[in-house]
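Structure first, then comments.
Excerpt of the complex: some chains, original placement.
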Amino acid sequence: MNQKNALIVSAHSADFVWRAGGTVALYAQRGWNVHILCLSFGERGESARLWKRENISLETVKQIRREESEQAAAILGASVSFLDCGDYPLRVDDETLFKIVQVYRDLKPEFVLTHSFKDPYNFDHPLANHLAMEARIIAQAHGHSPHEPVIGAPPVFLFEPHQPEQCEWKPETFLDISSVWEQKYQAFQIMGAQEHLWEYYTRVGLQRGAQASRNSDKKIKYAEAFQCVYPRVTDDLL
Amino acid sequence: MNQKNALIVSAHSADFVWRAGGTVALYAQRGWNVHILCLSFGERGESARLWKRENISLETVKQIRREESEQAAAILGASVSFLDCGDYPLRVDDETLFKIVQVYRDLKPEFVLTHSFKDPYNFDHPLANHLAMEARIIAQAHGHSPHEPVIGAPPVFLFEPHQPEQCEWKPETFLDISSVWEQKYQAFQIMGAQEHLWEYYTRVGLQRGAQASRNSDKKIKYAEAFQCVYPRVTDDLL
Amino acid sequence: MNQKNALIVSAHSADFVWRAGGTVALYAQRGWNVHILCLSFGERGESARLWKRENISLETVKQIRREESEQAAAILGASVSFLDCGDYPLRVDDETLFKIVQVYRDLKPEFVLTHSFKDPYNFDHPLANHLAMEARIIAQAHGHSPHEPVIGAPPVFLFEPHQPEQCEWKPETFLDISSVWEQKYQAFQIMGAQEHLWEYYTRVGLQRGAQASRNSDKKIKYAEAFQCVYPRVTDDLL
């Protein structure tokens, strides 16, 4: 078969929902295999609600977060896997890095989505960016597991951080996600812990939609925005 | 008829050849009307060869430059017009700015190419950038010549300056121009004054081609590179 | 009397509502004289709705925009004046610049709000920034109208542009405007022409409020954000 792949590298198990859920759903709808790789469950730093439960254990937090993440991925039409590297701080050794390389080699993704280069509120995010990019480079090296074919040069897009200007992140590409907004919003609702974020990221979707309209002659209600790491190579400027 | 338009705003009458000749030829070949608007003839600052002729007059220099420019445009399949604003320094009043606005209104271009934001070697180039962008904004204003329809939001791409790093210009989009390279090189040869530039810009084409190959899985011999002013709005990240 | 003054320099007659209406209302409520100086009415570039009326004249557009602006200022508790310099493009000669200098000298404002340094969608905004800053500098010069006292060094804050990341604008100070939100929203409603903007800037207020909460230990619903031009001089870091 000839199914195309996309790869999402997410520091914590919920990031992909808020930041790239529309893109995931859109490409899944188009028949792509969209695979989400979660480096951690966000169990320590992004599960405040769960830690309010008396005597909850770390393992239980991780289990709940995993289940939520799997449900959200299912709603979006994507597959998901977890590396369980820990969070706050995320720490990744080379053995794990090579697992990410293997994901690249197995999927040969057409494009990759990951976090911004900087985030002064969250050091796991830039580290996830670094890992996603370093693994891509190693996957291109002929001398890494030399019996395997290397990958090409898939473009890397950086999805929107929580406070974009503070992260020196700039929207350079807008993708219209209006047709899959309902799915994205359903995926939000799985993430029970973080209800105030439903509204926050609904507004992000609307603002980016309004801006996408301004930058085109289209009427776009919801959009997701991405920064581009590499130059685009194209036959058509538009 | 339904011919699509592109607009090139060139400070001097030869800039479009070196910096965007391939893109011009490519879109012309695809049936577009590509229109080149030259703000000056480059008569004072970019005609060193001609000024070596004894007793040559400014008018003669301008005339020769105009003819070369028209020939080059013809080779590339484009139309060309001239505003004759003078160069070194280029100076443009609001009346002329409104002429550029009118070109936008008449053409409703799908995209616009112009110079970089900065150029410490050439102050006419950033001014051309400013004019191209200001005219585009005014052409969008409902109260400017209110009886006319306004334009939409055509993307603006900045073509490559002579010393890219010194101009803080960054290649963000590569267009494969291999199929029209011969035309571009023929247009070079019209520009008799600047033979050393033929080689210089042939090498630019090859370097950008090699880089375009590196950033994709394609084999590209010649490319032109552009910086993007506005975010891209798209249905497809690739 | 000893009333304190603040000065808002607005390129068009509605900018201050969307971008600084909360701050205006907050300081007015505190007993300050907040004065809004509109360089133009936004008659050509920001009055699309009015131009749909058949045979409307430029003068009528300006008159309606002036009235809306006066009503909005009244709701916010501020005074407003107009320089009628034209828009799209805004053009200001030195005589007008000196009028702005005079406003500085007359008011001796404690702080100044104006537009961002850059805006690739709107060239009147950066020009307003430039004028507000240049007038401030001239108002400090002992040899300008040497019989008058000079002003001190009021801080200058840049209010939020429509597409902040594209304007290289960064929120560096958040002001809680929750207590005056109703006034700000009433002022929105005067601006009949631009209904979609009511929602857009309501969302801006909520996003900035959420971000202000994240950057403090307070619960803030609505905020306005500003970039700082000059360093802060203080007795207290907090």
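Labels A, B and C are assigned to the chains in the order they are written; within every chain, residues are numbered from 1.
In this text, contacts are C-beta pairs under 8 Å (C-beta built on N, C-alpha and C of every residue); 3 or more make two chains touch, one makes a residue touch a chain.
A quick note: this is a predicted structure, and the numbers were derived from the prediction, not measured.
Copy number for the full complex in this structure file, with 3 chains shown: 6.
Going forward, only the chains that are shown with their structure count from here on.
If you take chain A and chain B together, the chains in touch with both are C.
Centroid to centroid, with C-alpha atoms defining each point, chain A and chain B lie 38 Å apart. Multi-chain contact residues, meaning those touching two or more other chains, occur in chain C at positions 121, 166.
The touching residues of chain B, counted against chain A in their complex, run 23, 110-111, 152-153, 155, 157, 171-176, 211-212, 214-218, 220, 223, 225-226, 228, 230-235, 237-238. Every residue of chain A that touches chain C in the complex is listed here, in rising order: 121, 162-166, 169-171, 196, 199-200, 203-204, 206-207, 210-211, 214. Across the interface of their complex, chain C is touched by residues 94, 97, 130, 133-134, 137-138, 140-144, 146, 229-231 of chain B.
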